[in-house]
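Every protein chain except one is present and positioned as in the full complex.
Naming follows writing order (A and B), and every chain is counted from residue 1.
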């Protein structure tokens, strides 16, 4: 029986710093299938971090867009025929072109059809799944624990990025927790969706899916803390996090990353 | 012949303060059918005030979402097949689950099809209708006056929240005017739509539809005045109103609410 082992604090922070640097120098294209609520903020988060977003959902052209991208995000935030058709084509195009894709199964705990659909998508091999506790419980059929999340990641051959007060990232063999972030992040709509898009962008420049997921969550969490220190509420926070993502430097990332070594079981 | 009577100033302000308190402690779920222009800002306004928004329009799942919500907003800002199907299902689900819903008949004065559709919806029993003078005139066939608005509310067995320089809220028997708000609110797209969503959130925690509508308009108006005092233009105003909604306290609401007793006729 495997037991997840953890990445050291310095390593996780350095991974995040290296990935941020590659985002800015590489300007990877990230195609996002996401809901209308999230599209604008998601695109701005990607641009602020150095990536180049595209968002079309049209079945006639999404294949061409994905083929010219470096990573794909599939977010279930709005679940309609158009987005499902787009997702089929996009995931197929990603597979054909060897692109990493990330799944954010938003709100699968609210409607059973959405959970069924997410389960089908997971068979198609996302490099990472980013979700919260309620969403994990719905998909896995049990509450998240270090062991249950690692077992789920192993069984699906993917990386799980579980968000919560402390984030947990595991590929089933390796596991790290991230204690960055701020409560105001939950007061801005589409913040989670945008963070998932940032994770997808990190996959475009970091082939180790587990490290890419850690990098995205550390970058978002540190930017969130810096933004909260300057914000007067959720409105100014949403503005400030874009500024902080744009201005973030390696030294700040290294000094503020709060990744923890999980207890081996 | 009825004549509307007015709620006293203190009572309206206290209602608003009590409702805001219940929004924050209850965190009611508010499902919103609204246009793509408005979705993001509407969700952020709800989150800032303490409510939890959802926005899906998919016919396959909107029933499930509404059934798990505490109130529903139907905004006609974009009028297409998808939203009409979604509206049918959502209003049915609201009726079946005893949920209050609020109608915002945006732009019914611009296209006759939209006005016809709004009239059909009004037969389905929204707890409140929030609209401006041009929209009221189109639906009622006459310009708004204290008497015509009260008569319309009585005939439709609903509450009318008429926005303007001074807002007017009546259920046909009771009437109050609200003089809060700021001119910059008209310079931010979807501000009216977001205020209607806030009104819907208030209905989730206040069963008296007339008081719930007053509460929503007072909270929005006071937050708008506070935001305008800090803003340098419409961009910073839209940010500041989210901060102010998040930070608003009972004392400020009580001291700044400008509700007036209408003259009895």
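As a working rule, a contact is a pair of C-beta atoms (placed from the backbone, for glycine too) under 8 Å apart; a residue touches a chain by one contact, two chains touch by 3 or more.
All figures in this text were calculated on a predicted structure; none of them were measured in a lab.
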{"item": "Sole residue of B:18, B:36, B:67 or B:254 that reaches the chain not shown, by the stated touch rule", "value": "B:36"}
{"item": "Which residue of A:23, A:240 or A:257 touches the chain not shown here", "value": "A:240"}
{"item": "Sites on subunit A contacted by the missing partner chain, in the whole complex", "value": "36, 39-40, 43-44, 47-48, 53-58, 60-61, 64-65, 68, 82, 238-247"}
{"item": "Absent-chain interface as seen on subunit B, which is shown", "value": "35-38, 40-41, 77-81, 107, 110-114, 186-190, 231-236, 238-239"}
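The rule is short, and it goes like this: only the chains that are shown with their structure count from here on.
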{"item": "Chain centre separation in whole Å, for subunit B relative to subunit A (CA means)", "value": "35"}
